[in-house]
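Below: the structure, in structure tokens.
A single protein chain has been omitted from the complex, and every remaining protein chain is retained in its original position.
Chain lettering (A, B and C) follows the sequence in which the chains are written, and residue indices restart at 1 in each chain.
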Amino acid sequence: MLKIGIMGSTGYAGEELIRILLRHPEVKISVLSAKIERPQNIQGLFPWLSGRLDLPCEDLSPEKIEKNCDLVFLALPHKVSMEVAPIFLEANKKVIDLSADYRLRDPAVYEKSYNTKHKTSKYIKEAVYGLPEVYREKIKKARLIANPGCYPTGIILGCLPPLEKGLLESFIICDSKSGVSGAGRCPAPGLMLGELENSFKAYKVNVHQHASEIEQELNNFSKSPVNLVFVPHLVPMKRGILSTIYLRTKSKVSTEEALEIYRKFYKRESFIRILNKDILPDTKFVAHTNYCDIGIRAFPDIKILIVITAIDNLMKGASGQAVQNMNIMCGFEETLGLL
Amino acid sequence: MLKIGIMGSTGYAGEELIRILLRHPEVKISVLSAKIERPQNIQGLFPWLSGRLDLPCEDLSPEKIEKNCDLVFLALPHKVSMEVAPIFLEANKKVIDLSADYRLRDPAVYEKSYNTKHKTSKYIKEAVYGLPEVYREKIKKARLIANPGCYPTGIILGCLPPLEKGLLESFIICDSKSGVSGAGRCPAPGLMLGELENSFKAYKVNVHQHASEIEQELNNFSKSPVNLVFVPHLVPMKRGILSTIYLRTKSKVSTEEALEIYRKFYKRESFIRILNKDILPDTKFVAHTNYCDIGIRAFPDIKILIVITAIDNLMKGASGQAVQNMNIMCGFEETLGLL
Amino acid sequence: MLKIGIMGSTGYAGEELIRILLRHPEVKISVLSAKIERPQNIQGLFPWLSGRLDLPCEDLSPEKIEKNCDLVFLALPHKVSMEVAPIFLEANKKVIDLSADYRLRDPAVYEKSYNTKHKTSKYIKEAVYGLPEVYREKIKKARLIANPGCYPTGIILGCLPPLEKGLLESFIICDSKSGVSGAGRCPAPGLMLGELENSFKAYKVNVHQHASEIEQELNNFSKSPVNLVFVPHLVPMKRGILSTIYLRTKSKVSTEEALEIYRKFYKRESFIRILNKDILPDTKFVAHTNYCDIGIRAFPDIKILIVITAIDNLMKGASGQAVQNMNIMCGFEETLGLL
Partner (left out) sequence: MLKIGIMGSTGYAGEELIRILLRHPEVKISVLSAKIERPQNIQGLFPWLSGRLDLPCEDLSPEKIEKNCDLVFLALPHKVSMEVAPIFLEANKKVIDLSADYRLRDPAVYEKSYNTKHKTSKYIKEAVYGLPEVYREKIKKARLIANPGCYPTGIILGCLPPLEKGLLESFIICDSKSGVSGAGRCPAPGLMLGELENSFKAYKVNVHQHASEIEQELNNFSKSPVNLVFVPHLVPMKRGILSTIYLRTKSKVSTEEALEIYRKFYKRESFIRILNKDILPDTKFVAHTNYCDIGIRAFPDIKILIVITAIDNLMKGASGQAVQNMNIMCGFEETLGLL
């Protein structure tokens, strides 16, 4: 049994990791840490765990955690992960970092996106961007996984097939909508139920920090630089991200042709579902699952391809994908604990 | 035009006061105060006010507020009101206090319920409990109104008619359910939308601080002391309180007889609606209104009378009732601004 | 007092009309009709009206309704309005039609969009498209108003200022999100609360019937034909539409310049609010109001202008705008009953 540590156990991603790992036959959660004032049994923090997991949770140093686990998930805020990840790596532990700290290849881009200097940039080089559909082979050999952001996951998976084939014009417009859990569990006025009645809004219009991550990955696959426009919105529900992606194609492409391209690209993937023409993605179809559903509508007359992707932001957009990465790194079946 | 000041403008009760007073033809909001870090136009805090109210909001001393108003609403936390109310009274201004500070006649009961000594208890005597259906004549002459709590309003109005007639046994069980705005706007983990999915729960089971207020008022009308059991619950919605009240009658009472008693008791009231037998109260019927809807089902065989009351906790349960009190105190038509 | 009839009183638009007209000082609701099995007091259908409106509602012929009103609102399904509107017109009554039946100038476009031949197309010519910000002068003299659709209202108002100035490239991408009341009150599986948990989805991707209405109006103001891409989505909340509109400008336009253009264009309008740079539209800011809020973010480097508009689909998107049109037609102050 692989021994697992979780730093940041009390956030949404941490809680979801616990939920998934409890059903995973090859691992055992051995140590839980979180920034809490006094040690507490995890059942006191998450009463739904009563009778299912009996483990203390406390504010532990990375050194203490490291001794009790083979692999650690860092479900920490940006800027905190980069301070602790190296400690685990140097102790020869596998690290899956759910923050943004090792996602961007270029420290200067990181600094611009997150307003802070990267303190352990020498580790960026060995970090692997944990999108299995793209980097599976590298993930197998990785020690440090930079688990993708929630918005980037759904958007990159939605754009790659036609982009990689060189079918697209440079402008890519992504209109994304996320449930509130994407903003984390930390109390904030705008996330209270009383403030969200009949409330739907855009935020960080084309200035969201995930844009650079999306651009980096799309440009990896595109001959000419991509022009990304990215507008995220907040939906008054707990989980799910739906991204409506507006692509212009260089030549006329029909829905059937587009579907064929996507099906081929993802034909060996367990967690990508290309939906038939008679149905459209809905975040509820992927809620609590690790699937990314993709729906496609082409309008060849105006050379427009509309791609809609849906994920559960806490699963394929965070903890589910993290476990998928763990499975790949550790030689487990990729879907273990995730179906 | 009566000049109105509001202390605590940024909470739910304060916001609701602004909403109501903007439609009131006899008053003008002249000064807004709140515990905020820097002065800000109220439109910046409540963008829905754009084009409707152009007024600064800042953290003002009672002395400054007093100079600019004839009447002040204190939409302040418990324990804060009692420190500022006297300042207004001594400046000869009318005060409507939405906190609990002057509701309890006995300072010892206040101390027990709110864990603090009452600092200005000499003003309790002149405070009038602002339930117009009961104390209208006193309200007319009052300078200081103790505006009733949200739970007490619905429960007292639901119990009084048969209680006053001496029809009830002493046990009164009140099972109340409130939307989240009852807990105020201050960010708290348990009130976030992400925490309230499929969440319904009881809290402060029979130890809620409103119990002493309910008991005080019911005992005023009852020959023998009332035995109150009061359990509040949290509903995952913004506004509304529904109270299901289980009463035992000394003799058999039919639904028709009970309806007759209630209709008679409230026959001159503008804001009490006794519902017909074919319909039951629903918080949505009273949302954004100052009504208290009352539904009644009697089971004479077992001498049980079930009374269900619904109010909007921010209206009849707070700001609507406060304005109703203002209307009475100032000689305006009682329903002004409230229909 | 102007006597008002409402056909389709029991749908969301009908209910909202009642709500607004009850506060309107110059009119009196005199007759209510709806497709219901047996006559019923409107209070039985809408218990929130108890004590506020005492009027029967029944399935009346247009002839009967016409005799009891000066002006009629048709809150009817598409295809039904065109059968009854002429009866009112011929009896010399004013008609405000909330359906799509008289919005499209070209009967062939109507036929294509709504899959039915227009039966009374000779009245199309005299119908005025009821968007006061554009057609106020014509509305003053109109007998028949084609009240705009909910999506078109927010989108047209968001596009007009730069379009009319010739600043835009032909492609206009509108990503709209609507609360469920836009789909009407008729029970449908997909609109049940139990089906909408964590549910967000697109529907009628670029094939929604409102597209032709939007194109018609935008093309009226554009020198070159507009290429509209329109994708509506369903938000799990009751009311509100937010449209995120992606415009490409021919030359570089800054946010300040764009704001200036919008402010100038709408400077005399009571119901258009151009938001400052530090705030973005939120459907909750316009809920229960007749406002259309507009937020703007320009990205001159890539010549992209993102315009975000928010309306309450039942107010500015339906009944509020209908009353605004009534006010204009009847010489009342335009904001009467709407503030």
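Quick notes on this one:
In this text, a contact is a pair of C-beta atoms (placed from the backbone, for glycine too) under 8 Å apart; a residue touches a chain by one contact, two chains touch by 3 or more.
Every value quoted in this text rests on a predicted model; they were computed, and no experiment measured them.
Taking the complete complex into account, C:185 is the one of C:35, C:52 or C:185 that touches the chain left out. Residue B:229 is the one among B:36, B:188 or B:229 that touches the chain not shown.
Screening A:16, A:133 or A:282 against the full complex identifies A:282 as the residue touching the chain left out. Checked against the full complex, the one of C:12, C:73 or C:88 touching the unshown chain is C:12.
What chain A contributes to its contact with the hidden chain is residues 44, 47-48, 50-52, 197-198, 270, 273, 275, 279, 282, 284-289, 291, 293, 339. Interface residues of chain C facing the missing partner chain: 12, 179-181, 185, 187-189, 191-197, 236-238. Residues 173, 175, 177, 179, 195-203, 205-206, 227, 229, 231, 233, 235-240, 242, 244, 246, 280-284, 287, 295, 297, 299, 302, 304, 306, 308, 310 of chain B touch the missing chain (whole complex, contact as defined above).
By definition in this document, only the chains that are shown with their structure count from here on.
In the Cα superposition of chain A onto chain B, the rotation angle, rounded to steps of 5, is 180 degrees. Of all chains shown, C has the CA centroid lying nearest to the centroid of every protein CA atom. On a Cα centroid basis, the chain most remote from chain B in this structure is A.
If each chain is reduced to the centroid of its CA atoms, chain A and chain B end up 46 Å from each other. With centres set at the average Cα position, the gap from chain B to chain C is 37 Å. Among all residues of chain B, those that touch two or more other chains are 197.
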